[in-house]
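One structure follows; several queries about it will come next.
The complex appears here without one of its protein chains, the remainder shown in place.
Showing chain A:
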Amino acid sequence: MSIILDGLITALQPINLLLLLLGALLGTIVGILPGLGPATGIAVLIPLTFGMEPVSALILMAAIYYGALFGGSRSSILINTPGDGSSVAATFDGYPMTKNGQAGQAMSIAAIASLFGGIMAIFGFIFLAIPLADFALNFGPAEFVLLFLFALSIVVTLSVGNTIKGFLSMFVGLGIATIGVDLQSEVQRFTLGIPELIEGIDFIVVIIGIYAIGEVLYNLFNISQPKTTDHNIGRKLFTKEQWKRSLGPIVRSGPIGFILGALPGSGGTISSLFAYSAQRSLSKKPEEYGKGKVEGLVAPESANSASAVGALIPTLTMAIPGSGATAVMLGALIMIGVTPGPLLFEDSPDLVWTLINSMFIGNIILVTLNIALVGVLMKVLHTPPKVLYPVILLLSFIGVYTLGYSTIDFYILLIAGAVGLLMRVMNYPVVPLILALIVGGDLEQEFQRSMVIYDNAFGILFASPITIVLGILTLLSIVLPLISKWLKRRNRKKQPSQSM
């Protein structure tokens, strides 16, 4: 108990509080900018930590990390432009809420959802860090193959009524993920002789292309047409009724995000999409999702925030980063003299407990900051579209350039934008493509490793109890919606005949 109090006292030191505030603010700003997600945010701001005490450096990095997560959802909600994969799910119902004149409510409730998700995960971290780290060690190549397949299957089933297009979109995403050098054999694949493609296509470029460029192009061909939507921006804070509807999804999604976040390589994207899918599946009116339903916004936000804390478990206890951002953080930690690993909790309890306490305080600072910023951010919506869209295009180009310092990414961005526009107009779901692109590389590598170990696909399926459970869940996630659709159709056919 005294260790926890010591950690709290250290976290409350003025310098550490100042760093928390600075990290939260910088992280939020960086997260809002397209392309600059938590990983890039930490990488860009690492020089700020030089010369600091390890504990202060860790506090600053963690604050930038979850500040960027908060910030990422702001641009998703306001302009349908996710900063990175983990804030894609916030566009599904967040942006429609903005279009319905509820931008302020969306941003404020999303911030609260992130706070609760984060706090639930911090409790999870305190009590479950070691057991979860042990559980994560059970995940070998076969388990990851099945986990990724399960994630893909539930995301495809999100595209209700468009299952064929959902699968097509998923396979296209997997195809894009195969571009570049195969890490197992070092064979270069589908690079068309372009050296910049050897490392593959960065999924963030595709995300920004599909969402930001696609959105701008979509609006540009509607720009001269008379506006039918109400430009009333609405109140800044969420209503009591919205809060009541949100509580359940927030509480359910936090643990989902936390557990998935703790699995190395799983990350915020899978966590938030899982939470969204689970929330939609539990709903009695799933058809209302994607049209501005508050439950569809708070569920992924809570999970995303919880996953950020969960991702710190493998990073700190096993030195295995759980996400891109924690990979950067791991490198920075080693650089400043902290050695993550199983002994960190025993050797440096002061550091660990100060971090945990600072996460509590940081989350409260962030929610206050983000709610305070709602009014400022909502001014974006007052900007005339013919000014806003050129600026979004510019920010997208700059964001993409910062990822790889190559103009080849500009062309990929534009192709993704044009394809994203066509997919949107022709009702192809883009989320399966994005998730497939994000997990595709890891899925193939784990698949190749599994084939070496188990020799065939059945061997992978029956490798362990975890793979069997995940295999059954994958199958159910594909079959159940089809059965439910078939039953509904049959009932619809029966009803007229009964009435006759």
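What to note about this one:
Heads up, the rule we're going with is that a contact is a pair of C-beta atoms (placed from the backbone, for glycine too) under 8 Å apart; a residue touches a chain by one contact, two chains touch by 3 or more; residues count from 1.
Assume contacts and distances are computed from a predicted model.
For the omitted chain of this complex, the UniProt record lists the protein as "Tripartite tricarboxylate transporter TctB family protein", which is one of "Tripartite tricarboxylate transporter TctB family protein", "Extracellular solute-binding protein", "Carbon-monoxide dehydrogenase small subunit" or "Ferredoxin reductase". Among A:V391, A:I453, A:V469 or A:L482, the one in contact with the hidden chain is A:V391. Residue-wise, the contact with the chain that is not shown comes from A:I164, picked out of A:I9, A:I164, A:I472 or A:L487. Touching residues on chain A toward the chain that is not drawn are 44, 47, 164-165, 167-168, 170-172, 174-175, 178, 182, 184-187, 189-190, 213, 216-218, 220-225, 386-387, 389-391, 393-395, 397-398, 401-402, 405, 407, 410-411, 414, 418, 421-428, 444, 447-448, 451-452.
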